[in-house]
Structures are given as structure tokens and as C-alpha cells.
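For reference, the structure is listed below as C-alpha cells.
Of the protein chains in this complex, all but one are displayed in their positions.
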């Protein structure tokens, strides 16, 4: 049994990682750290994690694998020592997601804390980078929005059936904003309300563009991405829109079948992506690692519309991280991730 | 005091109309009808309406103004007798919204019940058709989605600053689906979940296209419209996307100011449309007749993004209908509609 | 038109007061204050209040009536100057609710800031103290829980049909906790969850016991009160239990009718208390000033069970305060409070 540590277990991504590791057959969570809660029993911070019988520490103890659920900026410096000791490291922050240091500095408005490591890091989306993940010691776990968006667009972009002119409208549950308090996430303000944010450019656009660009011929796709807050705890539904490239699909309703087949073929062997027969709801993924895709064609307007659902804390964070760890350490890819969604 | 009647008061739009008319200074609700509930006290069907002390009738009694909250198909035939008696009639169904009988029959899959009246009807969006509404006896109250979308796009389309190539992503509260039971609207299924629907074409696209076409030069805009269900009772947030037409706005951040001014100017005298300074949330309109607009520019992608919020039962149905009635009968336009939103 | 001021408009009770005063026919809200938000437009702090076009001030300007929505401890000192100038003052905090200074100090753990004023203050529950409210210059607006509980128990206690041995189980929406941030009220933690709190004694028990004692013969009733947090924004439902006093009601089902008649008689002329025919839901009071009561008899166990519903921000705070002001200033008691509930 490998010993696993989680840095900053006190946020939602950290706690979800702990939950998923509880029944992982190959690893054991032996050490958790967290700044403000150091010294407190984990079960006091998160009662559902009481069965672990762990205490939150100032620093991780001796472990074989390290996850960081620190915020960006703080995560890279905390991970450098582990990376230098050549431990398998999975970073849930944004610090190692962008390959270009300039991109990082432009989007995050700060110097990168460890630019020399950027090219060693692998973007941890197994559906696009499985082989590299299996070979690396440093995985940058994708952001929650990109985790819902990239699987929705990859087959179409790669097959060239859409123009590289894309609109992404995402709706996220409130846990995506984390456990840090804020008026926007105060129950009485967030409940029974939908709002848009990030209209001047959301961090995750950088990842989305980087990864989409790798899927299509130059030039980089023109992407508009608008995230929204929906009054629910978990879940992201992304609706992705792009004009159909002329002449690639049949004219008329037959295009619908063609695009479904394209997606089914693309994900035939993926354990966690399912191309579904009816428009999915986020709740179909509550607590599990699936990404549900529903590709549709707007025949009137000549557009592809793909609907994608994930649980933002699982396939959008902790579950993706466990899937990446399984690949890095040579475990079965689905280990620890086999639970069905909790519905309703 | 004019006497008002509501046909089919037993749905949400009908009940909301009653609520709004409760304190209207110029009219009195004197008669309400409803098929299944005929004979029951209104306060038993809807306890919050008990103070009216009305009984639901099989047929309306003698009234001076008629609202119909019947479903499409049933509404037109029920209204024909009142129209023939030249009473002011406001139809909340879709029956008189489309000017072309072919459009109706294509979208609604049935013969139109009274095609000879289509050209007499006015599409009841005061911001676009105030003068005609004031002159007509038959108003087709817009659908809830169009009520949120058209104000968001009208200024930009009319000014020619966008290409007629539009994507509309709308998120609606569950009351939009009415009071008729269905598994999709069963609490345990709808709660904590977002889903997309209408991916093969939603009825409201027909109205949206019709009205947008009247705002721009030929050809008709190419519109993709995808509605979503969000886990809240009331509210619609529509996010509208279109590429900027070249050369119409300043390059760079100044375009943001220009577009705000365009919208502010367009709605300067509108009592119920507010161009707001920060992205709005649907909850800011809970129970009142405002449409809140936030126009933004995605400078990277060269797109206009407009966020629009309404309460689907007020500006999206019953409030719009009261505003139309005020215009038709020469009352102050805001009569009965002056309450602030209930927040939080 | 009297000019009204609200001290600390930036919490939910203050904002709700503003909302209700918007259309009050006899007064005008002319001044609002708030510590942290001083200098900001009210419409920036609360977008739904933008139509007031007021700025939050450090201190109230010249007004004829003062409401305080400050927290307890801070409210009394802020009000003393107005009380001394003999202005009508309505305090929504707990500072003037308890008649015995010792009670205040025992429950609130601090010296009372103005003990000499305690006996001048009137507990602002019109159903029990209408005449005194009309004569005083200082009203202590009841707490939200007592506002739901006292009307539920008063008729039974006064008529002596129950033993003075009472259990009160209340369920409140999250807005009752105010706008101050806290993990308990963080959306992702509060949503989809019910919890009990105040198990060692909640502040409001002191008011409840004080007022119930005035309704029955000595000795004071033995009361257990447990508040709960329910995942909704507004509303309190209190379920009140007490054993039937022997020999006061008919044996068997006839007791149900007797108790209904007792309640109906007690509230016959009350504008805001309704004894309803079927168990009410909190949502039937959303945004309005009603208290809905449903008295029932558990024939097997020989107990009275009364269910009471209010909107915690209206009858439980701001609406009650407006009703009190109407009485103090000689306006019609229902002025500004006539809106129906917003449902659904």
C-alpha cells in the first residue's frame, strides 16, 4: 500500500480527495495538512471524514505520493521539495497547467514560482494525455471547467468538423468556488439565483485555449467562455457551440447520427466518458467520475452543440486526480473510482 | 374600475396575474376560470390568493378585459368570442405571437385555430411595439425566453454593431414549465441539477427569430437557442453571444464603454429595463417586472456578450401582460407593477 | 409624509424594511446608514433597492421616525439620542425586548446599555400589545422565532386549555442568520441539509417565556425551544406542542372543531393572522406579513399541536416593525403591508 498525503485537505477538493481515497485498494491516506486547521482532528473539520481518524498537520509526514489542493501561487512552492525528491506529485492548482510561463504571468498576474518545471508537467486529462501522464512525476490536474469542456470539443475539433470559432457557456455549482467565505456564496444570496461572472476573462480560458490549440491546425481557435453560478452544490454543465465546417457532415438529420458515431468512436475505450442517448443532467454524475456527453446538431443554424456534465469536485478535481495517480503508479485506471453516482 | 377576468387562473402565469392585479389601482379582478378547479375557492387552489375571496368558475363572468393563461392551441378558440365582442384581450399563450400562419403550423404542429386574427394581434413587448400595443385590442404576450432575449439583443442589432449570427444560452427556473406534473419537475429530480433541453428546436426560437428579423436588414439572423433548466423556482438568465461587426466600435477596451452607452441610450426612458453596472443575478428581479441587462465585450474573441435577467413569471409572463394592459387601456404604464424585487 | 430613517440598512432586516417602505403611502424613506458601506449608493449594496436613489450614510440625517436594524448591544446606545429627543423609535434588535435587566444580562452576557429605558419599551407584537404600542415612543420589535411562536400559543394558554409545559420546534430559513458570513451559512454547507442549534438555550427563549408568562396564571410555563436551520432563504415554521389540560375540551374528534373555533375567535379581527383550513407551508407567506396558524389535536396522546408559518424577514422582523410604526403613528394598521405573498 502506497502512503498518500494531501496538502491543504481543508478545502473541498482536498476533502473530496480524502473521500475518494477512503476505499482505494492500492493506497492509504496517511497524512493530511492544512494551515488554519493544523492540530485539529480531521473529523472535526469535516465530520464525514471522521472514520479516517487522522489529525490535520502543519506539514505532511512521510508519504509516497503527494497531492496538493493549495490555491495557485501557493501550490508550486509547496510542491518543489517533493518534486526534487522525485516523488509522484499531483497538483490540483493551476500552477503547472500552462506550458508558457508568459501565459501564466499574464493570466495570474504574478511571477511563476517554479518556471523551470513547467515543461516537465503533464496536463492531467487522461482522455488527451494518457501516455504522458503514465510517464511523468508531475501532473497538473485540469481546472473544473476545462475538465467539462475539453472532452466535449476534442472529437469535433480533431475531426475538423467544426470551425475553430467556439462559444462555451458553463454552469457550475457553488462548491466550485471553494470553502472560502464570500457574499456571493452566502446561502441567502446564492440560493434561487443564477448569475454570470468572469465576463472580462476567466482563468480557465487559458487552459482551454492551450489544449484546444493542440487539437487543431493553426491558427488557435477563437474561444469565448462564460462561466455561470447555478444554485446547486455540485456539478458543471457546459454547453459548447461551434459552426459546422462546410462539407464534413451529411446535410440534414443524418448529420446527427454521424456526429454521435464520431463521439462514440472517440471515447469507445474510455472508462469515464459516456456518450449518452438523451440530454444529461449534472445530477447524473453526483459524486462519481463520469463525464457525460451529448452532441447535437442545430440543423437550422448549421451548428454543433455539445452538452457536457461532470461533478466539479470529482471529474472536475479530485476524481481526475485519482485517475491520474492510477496512471502514474500503474494501478488499474478505475481503482477507487468505481462508485455509481448518488441519485437522486 | 375596470373588471378583469383571467381564463385558466390555475397555472402559475394565471396565479401570478392575480397577484399583480391585487393592488392595481385601476382594475379589479372579478372573475377567474379554470377547468379542473371549477367550483373551488381560489384560496383553496392557491392559499396566497385567499384574500381575493373568489371562486373558480367554469366560464368567466361579465368583464371588461380578458387575460388568457390557457396553453397554446386551447387559448385562441377560447378568446375568439371576446375578440369578436371587441373586448381588450391579452393572450399569454403562443397562439397569436407568430405573424405567419405557416410558422405557427410548422412549430406547433397543428392548424391555427383562428388564422384570420393573426395580423390583428400585436406582439406585446412594449420596448419594441409600444405604440401598436396602445392601439390594438389583441395582444400576444411574449414567451418567457423571448422576453429575456429580445431586450438583450435589440439595441445591438438595430445599431448594426453585431453580425446576425447569434447564440443564445438561457437558464430558466422550474416554474417556467408550469404547474402540470412531470418527472422532470419532480422535486427530487430537478433539485441540485442543471440540464439542457429543446436541443432539436424550442418553440420560442420562432418568436425570437421573427422579432430579431424585424430589427435588422435582411437576411434573417442565424440563431441557435438552447434553453436550460436550473434548480430554482423563478428567474431566467439569458446569455447572448454575437461577433462584433467590423469597424463599428472602437478597438480595445473603449468598446466596452461605447456599448454600455448604446444600451443606456436605447433604454433611457424605459420604466422596466435597467442597464446595470455589474453582472446581475436573476434574484435581483424576484417578483418584479424589471429586465436587467449587462452588455459586455469579449475583447480577445471580438464578441458582444449580453447577460439578461428577468423573473419568468413577471416580465416573462404576467407582469408583461399587465404592462401591456396598461398601455391598451391608457393607464400609467407602471400601474400595479411598482413593487421592488423581494431579496434575498 | 413622515421622513423615515433606517440605522444599519446593510443587513437583511434593514434591506427588507426599505423594500416594504418603498410603497408605504404615509412615509418616505429619506435616510439610511450603515457602518461598512457608508458612502456607497444603496443600489450598489442591494441592487433591488436601486430605485430609492439613496446613499448609505455614516449617520442618519434629519428624520421623523427611526428604525434600528443594528445587532443587539449596539442598537440601544445608537438609539438613546433619538429616544431622548422623543422621536418614535423602533428597535429590531433584542435590546429592549426583555423587561427585566437581569434577564438581559443573563442571556446576552453583557451589561444593558440603557436599563432605565426598559420599562418604557413596549414589546411590539400587535396581537398581544396593540394598545400599548399605539401609546409608546419606543417599540422593541419581537425576535423572528417569538413572532412565529407567540401567536401560535397565546389563544390556548389564555383559554387554559393546555398545561404550561410546552415544546417548541422551529425551522428557519437561512436569512434569519443575517448577512454576516459564516461557514454554517456558506451555500455548499447549508444547502440540502437540516440541522438543530441552540441546544444549550437560544436567546429567543427569554422573550418567549416572558410573553407566555404574561398569558397564564403563575407559575411560568416550562418551555423547551429548539431552533433548526432549513435549506431555504426565507420562512419560519414553528411546531408547538403541549398536553391538553384535563376537562377543558370535548373528548374525541369534536375537540378539533373546538380548538379551531377558539383560534378563529381569538384572531377574528386581526389583519395579519389567519387560521387556515389545511397545514400551511412557509412559502405561503413569502414576502408578506401574514402569520398562518393551523391548530390540531393529537387525540391519541392528548396534545395540542399548533403549526405556525411566517416570513422571518417580514412578520418576523421588518413587516412587524412597519405594522408597529403604523400603530404608533396612527396610520391604518395595514398601510404598506398589503401585498400578497409571492408564490411559487
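A few notes on this one:
Note that the chains take the letters A, B and C in the order they are written out, and that residue 1 is the start of every chain.
The definition used in the following text is that a contact is a pair of C-beta atoms (placed from the backbone, for glycine too) under 8 Å apart; a residue touches a chain by one contact, two chains touch by 3 or more.
Predicted model, so just to flag it, every value in this text is computed and none were measured.
Checked against the hidden chain, the listed residues B:233, B:288 or B:320 yield one contact partner: B:233. In the full complex, the hidden chain is touched by subunit C at residues 167, 169, 171, 173, 188-189, 191-197, 199-201, 205, 222-224, 226, 228, 230-235, 237, 239, 241, 279-283, 286, 294, 296, 298, 300-303, 305, 307, 344.
Looking at subunit A, the residues touching the absent chain are 12, 15, 19, 22-23, 44, 46-51, 175, 191-192, 233-234, 274, 276-278, 280, 284, 286-288, 292, 338-344. In the full complex, the hidden chain is touched by subunit B at residues 12, 173-175, 179, 181-183, 185-188, 190-192, 231-233.
Quick note on the criterion: only the chains that are shown with their structure count from here on.
Farthest from subunit C, judged by the mean position of CA atoms in each chain, is A.
One finds 37 Å separating the Cα centroids of subunit A and subunit B.
Separating the CA-averaged centres of subunit A and subunit C is a span of 46 Å.
Each of residues 12, 175, 191-192, 233 in subunit C touches at least two other chains.
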